[in-house]
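Structure, as structure tokens:
One chain of protein is taken out of this complex; the other chains stay put.
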Amino acid sequence: MLRAFITLAFVVIFNFFLFRMLPGDPIGLYARGRNQDPEQLVELRRALNKPLLEQFLTYLRNPFDSTIDSTRFSRPVWEMIGERLWPTLLLLGTAILLASIIGIWIGIRAGWKPGGRFDRLSTGSTLILYSMPEFWLGMMLLIVFAAGAFGIPGMFPVGGISTPGVDTSSPMGWLNVLWHLVLPCTTLVLIYLADYALVMRSSLIDERKQEYLTLARAKGLRDAMVRKRHAVPNALLPTVTLIFLSLGFVVTGAITVETVFSWPGLGLLTYEALRGPDIPLLQAIFLMFSIAVIVANLIAELLYVAFDPRVRS
Amino acid sequence: MTLLEFRDLRVDYASSEGIVPAVRGVTITVEAGETLGIAGESGCGKTTLASAVLRLLPDSAQVRGEILLDGVDILTMKWGTLRAVRWSQAAIVFQGALHALNPVQRIGDQIAEPIRLHQSVPEKQIKSRVGELLTQVGLPASRAKSYPHQLSGGQRQRVMIAMALACKPALIIADEPTTALDVMVQAQVLDLLTGLVRDASTGPDGGMGMILISHDLGVLGTTCDRIAVMYAGQIVESGPALEIFDNPKHPYTRALAAAFPRIGDPEARYSPTGLPGDPPFPGDLPTGCAFHPRCPIAVDTCRQGAPELVQVAPHRMAACFKVGS
Partner (left out) sequence: MSISAQRRRRGLAQFANSFRRDRTGMTGLVILAIFIATAILAPILIPDEALDVTKADGGRFESPSFSYPLGTDEVGRSILLMLAWGTRISLTVGLAATLISMVIGTTFGIMAGHFRGVGSQALVGVTDWFLVIPFLPLAIVLATVLGPSTLNLIIVIGITSWAGTARLIRAQTLSIEGRPYLERSKALGAGNWYQMSRHVLPNVFPLVLANTTLTVAIVILSETTLSFLGLGDPGAPSWGALLDRAFSSGAVSRGAWWYVLPPGICVVLVVLAFTLVGRAMERIVDPRRAS
């Protein structure tokens, strides 16, 4: 808990100083290639000419200042982030859920008989998926299943979260969103499950050497029961923790895949902020993602405490 | 009545350095109601022998010979039959109870598991049966809700014993059941184990047999009916426990007896008179008698041929050229 807080404190400090330690004129970077309201520029310059310490204290008082505007969209950054949060949660939540179920299943089958046919096949494929840039996989899926290449009719939309004009609060609208979700979600599931399967496989292989499995066999349990009742519950603990710890890696996928599929979430917002560059927006997004990852780390620790009797007492 | 019989049992491990023989032709029996002690240093094949009884050896092991449990060869049994035999007819007390118990399962569930598997006991009675077993080994029934890490080493070993007794097996194999414990607890746990086995033996069904494995000849001398001493995968001496301990014939047994005096003398445990040299690596055994490089009385014959296990006195067998001559 304390460590999470310290990490967060450093993110806030880093975020502040990074954009003020620039060589050259920070205002130039803020206003790069854009028509800025001259009054706003004067205001900015006045704020930046104050002593660094005073600036920092102002910033510390309110890093989540609701009045900070995006330089590109001229809207409060936290309002924009709030709007884009839900599409990202929908996409990542679905993808992580499916990927962990499938990935853990593959990891169990591969890790229980390492070196077997299933293991060689699945470890080979997961290594290839692991080596793949996720946005490239997304582009290829778009070309094959949406663009009508290779004579395959375009079954899925090329991007967005819904067809314009469709009411997303109606049941038909949900189906429409689901239809848009298929390709980006498949991309992320394939990339994430490779990671999860490798983790589950290696923690199950670690458990295989444990003596309590010999005891379970000596009791007369069949192989499948030894695996299900004894090996898997023990191997799941480190795996589930690692899934939560890998949220940083999940975020990377979200940024590029949302970009490729024009999925209007935080990832696409990052890409849009980058093209500016829209510094206040980028700062806020960085803070947002860092907090998400720190919270996920905290959850991972709490989960371990909740599920491992050895830590609990 | 013969409960268990090894007939010329041989176990080889396939490793990257070639074939490593761990057990090299062991023939011995355990009678119903009898406790057989197997003594020897680590690496002499005693644990392999114990694991072979329930076919728990890793895939790299090649097993030959016969293991007859109640007259049926375990090694040729079908998997389904073998699973039914496991724990219901022969159960094991493992040595390191911390690693042998599942760390994330309550011990009550772990004790109940073989009962659910092998006996059709109504679910309601299982709980009271687990409580009974725990009381039998001197733990409060409420301990069923604990996890293994919440118990002390001695308590965990008691749980292992309760578990082994759960299905009232005809044979119990205890592999170094007290090695990981400190001396005082060792004696308590050992008394408990032998006491429970003896009580079970007075029952009408012929009695419970036990194989007790230890490197400590002193422990075996006071708790077993008979002892077999193993060296480099073979039995080098066997006979009634007290006779073996008080009057060892084989030079290796003599060295073991000197190294581990009778229990109840804790000081001596920490200052053994010592066994000179190290046991040989099973993959690279010396020629002739495997013990000759460490043997104080070895002669040229010992380097050339291996001695057979022969009768040297009533009920006494030994494999040494110098015994009886």
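Just so it is clear, A and B label the chains in written order, and each chain counts residues from 1 on its own.
One rule holds for everything that comes next: a residue touches a chain if its C-beta (ideal position, glycine included) is under 8 Å from a C-beta of that chain, and two chains touch if they have at least 3 such contacts.
Because the structure is a prediction, the values reported are computed rather than measured.
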> What chains on display are touched by the one that is not shown?
Replying inline: A
> Touching the left-out chain: which of A:L97, A:A149, A:L178 or A:L302?
Replying inline: A:A149
> Of the residues A:W112, A:W263 or A:F289, which one touches the chain left out of the display?
Replying inline: A:F289
>> Touch as defined at the start, partner being the missing chain; which of A:A110, A:L237 or A:I255 qualifies?
In response: A:I255
> Considering the entire assembly, which residues of chain A contact the chain that has been omitted?
Replying inline: 3, 6-7, 10-11, 15, 18-19, 22, 29, 127-128, 130-133, 135-137, 139-140, 142-144, 146-150, 158, 202, 205-206, 247-249, 251-252, 255-256, 259-260, 270-271, 274-275, 277, 279, 282-283, 285-286, 289-290, 292-294, 297
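Here is the rule we use: only the chains that are shown with their structure count from here on.
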> How far is the middle of chain A from the middle of chain B, if each middle is the mean of its Cα atoms, in Å?
Replying inline: 54
>> Under the definition above, what is the set of chain B residues touching chain A in their complex?
In response: 51, 54, 56, 83-88, 91-92, 94, 96, 99-105, 113-114, 117-118, 147, 149-150
> Tell me, which parts of chain A touch chain B in their complex?
Replying inline: 210-212, 214-222, 229-230, 233-234, 237, 307-310, 313
